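Note sheet for the following structure.
Every protein chain except one is present and positioned as in the full complex.
Each chain gets a letter, A and B, in the order it is written, and its residues are counted from 1.
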Amino acid sequence: MFKSLINVAARRLAGAIPTVLLLSMVVFIVLRALPADPLALLLPPNATQADAEAVRKALGLDRSIVIQYLIWLRDALSGDLGNSIAFREPVTRLLANSLPATLELSFVGLGLALLISIPGGLLLYGARGTILENILDVLVVCMLSIPSFLWAIFLLLGFGVMLGWLPFSGRVESGIVIPDGTGFLLIDYLVTMQWGYWQNALSHLILPAMALALGFSPLVIRVLRSSLLESSDDHYVTVARQRGLSERQIILAHMLRNSVLPTITLIGAQFGFLFGGTLLVETIFSYPGIGNLMVQAVRNHDLPVIQGVALVFCVTTLAINTVVDILYVVLNPKLRRA
Amino acid sequence: MSSSIPSSAALKRERPPSATAEALRQAIRSPRVVIGGAIVLAMVICAVFAPQIAPNDPAEQDLLNMLLPPMWAEGGSIDYPFGTDSLGRCILSQMIFGARVALFVGFVAAIGATLLGTTLALISGYFGGWIDRVISHLVDLWMSLPPVVLSVTLMVGFGTGVGNVILSIVLVDWTRFCRVVRSEVMVVARKDFVSAAKLLGFGNVRIILREILPSVAPLIITLFTLQVGIGIIVEAILSFVGLSVPAGVPAWGQMIAQARNYMYQAPWGIILPIIAMFITVLGFNLLGEGLRVTLDPRLRKRNI
Partner (left out) sequence: MTDVLSFDNVTVTARMSGRRIDVLRDISFSLGQGDIVGLVGESGAGKSMIGRVISGLLPDNFSVSAGKVSFDGKNLLALGKSERRALLGRRIAFIPQEPLSALNPVRTIGSQFSEHLRHIGIERSRHRALMIERLTQVQLRNAEEALQRFPHELSGGQCQRVLIAMAFAGEPALVVADEPTTALDVMTQAHIVRLIAEQQKQHGTALLFITHDLRLAGHVCRNVGVMYAGDMVEFGPAASVLKAPSHPYTKSLLAAIPELTGPRRVLPALADHMPGLGTFAGLGGCRFSPRCATKDPSCIATRLPPRMVGAGHWVRCAERCEAAGNAQLGDLISLPASVADAPAAVAFDKVRLSYHASRGFLGLRRSRFDAVKSATFSVQEGEILGIVGESGSGKTSIGRLIVGLERPSAGMIRIHGQERTTGAVHLTHRDTQLIFQDPQSALNPRRSVMRLLTQALEVGESYVPESERRPVAEALLRDTGLPPDCLERFSSQLSGGQRQRVNIGRALGAKPKLIVADEIVSGLDVSVQAHILNCLLDLNRKHRLTMVFISHDLAVVRYLCSRILMMHAGEIVEEGPTEAVFSNPQHPYTKALLDAVPPDNADRPWPPVLATDSAMSALR
């Protein structure tokens, strides 16, 4: 089995490199070649003529787009993604500070989504043929019609403002020290056993993660339920019933295992959807992640940051896809002997 | 080989033929299609007849009546049934005119994404080989960026404006169409009746148009309907970030973004456009779902 896993990983990696390159090229061209005056997007408003000249030289704006890209690539490969116009800081530092926050939020969001959708899917399947199924179905369609940023607003207004149960701004209460560590607060505080701070971080995560989860769950519920429905008619399920196994045993020991595969495929395919939701959710909750960073950069016309964030999103999504692919091979016995 | 009993009696089966008229008849019996269709129709009427329906001019600012509550609340007035925003503009009128942008963007973008995605899916799924590999790599490449991030990036490059919004939605969402339709095309293309058509001398174009396209048409119709809802959401996201329509044009996303600043004092300003968006997208989702179930024979309630 390990041979096929390494195979998959190697193939993915081999494919990922050109993908990242190509995508960075596309983003670069969109942001440099399309706007009428890219220089305007690369300079702070109070720049002097000398500043403008320096930037023009450094980025090769007077030369062809290909050369410009190669200059950017050369700098990027040595770790220099430029400086943020609005914050006057290297882009890489900004990214390093905010990426862990978004990853933490996304994973907690994914976890919550699974907690909601697996029982949800089972419930919807179990209710088949009854009126409850119709009600739940309509509920799921309604959930599908609410994107994560709307959930974010509801949750913020409801649980944050009106009920005041949970905080709705930032990662931790202001004044709390953010430790130097992995950047994942839940891990860092756990390791140093600072329970109070750990709780605080968690409570700040709940509302935004819930918003992401609620936007994502209906997709997973759908896929789980339809795959359970399909496998209920499968020959081996009928045969298992003939052997005297109870319906509950069959669902848990047989059907769920088969339904895991299409569910994982969906999660892999749609992870970008969840991930992209962080853009607005973080903005609404003032959560300092790369989504928030990107929105601010857009408002500030801060081109280097936009480019850097787009790149990071791309690499992260590819990494997640690779993990999902590997997981799929592990779980699907038909693919194990490559 | 004739028999004494009329064959039509012996041949009686439960399911009627799959003609379009029959499919439509089935569709009308589905509550989802009816309700979804009704909502969509209502919204279309809103959008088309906006100037007649809206009580006020959405751009007109009444600085004496800023942040007015809706008429059923204390302090509200009949002149502004849903209240006003921070610049004194009528919320109801903005919502009604916002439907125009939403539906226009949604429909046109859906048409574009459908055409682009379906054409490439047909070519890719039918011919296979290197064409399929190239197109699939392109789709994979495109899908390596989360859709929201990609559309925001494109809008930064293109600049604001309804046309650009439509363009960026088409450029992002065609991949989803392509992927889903391609798998279905591949299933149909492997069927023996496609080989049979080849043996009868049918050319490739004829096979794609006459044998394959009708089989995937129900899927395309469903995806199209759902895509309109997605387009509306994307437009709202973009206008929330300030990248959609110019400031003067009313759009739901913009209303939500602006009302966010006054969320605590005047929550209706943000809730009402949210409701409008939700109901519209719900309508398209219901319609799309209903069509999918009625048009796909496998999903119909089984008789035995």
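For the reader, a short list of remarks on this structure follows.
Here is the rule we go by: contacts are C-beta pairs under 8 Å (C-beta built on N, C-alpha and C of every residue); 3 or more make two chains touch, one makes a residue touch a chain.
Values in this document were obtained by computation on a predicted structure and should not be read as measured data.
Residues 3, 7, 10-11, 14, 129, 234-236, 238-246, 253-254, 257-258, 261, 331-334, 338 are the ones on subunit A that touch the missing chain. Listed here are the subunit B residues that touch the chain not shown: 1-15, 17-18, 191-193, 195-203, 206, 211, 214-215, 303-304.
Assume only the chains that are shown with their structure count from here on.
In whole angstrom, the spacing between the mean C-alpha positions of subunit A and subunit B is 24.
Chain contact summary for the complex, subunit A toward subunit B: residues 15, 19-20, 22-23, 27, 30-31, 33-35, 141-142, 144-147, 149-150, 153-154, 156-157, 161, 269, 272-273, 275-277, 279-280, 283-284, 294-295, 298-299, 303, 306, 309-310, 313-314, 317-318, 321.
Within the complex formed with subunit A, the subunit B residues making contact are 32, 140-141, 143-150, 152-154, 156-159, 229, 233, 236-237, 240-243, 256, 260, 263-264, 267, 270-271, 274, 277-278, 281-282, 285-286, 289.
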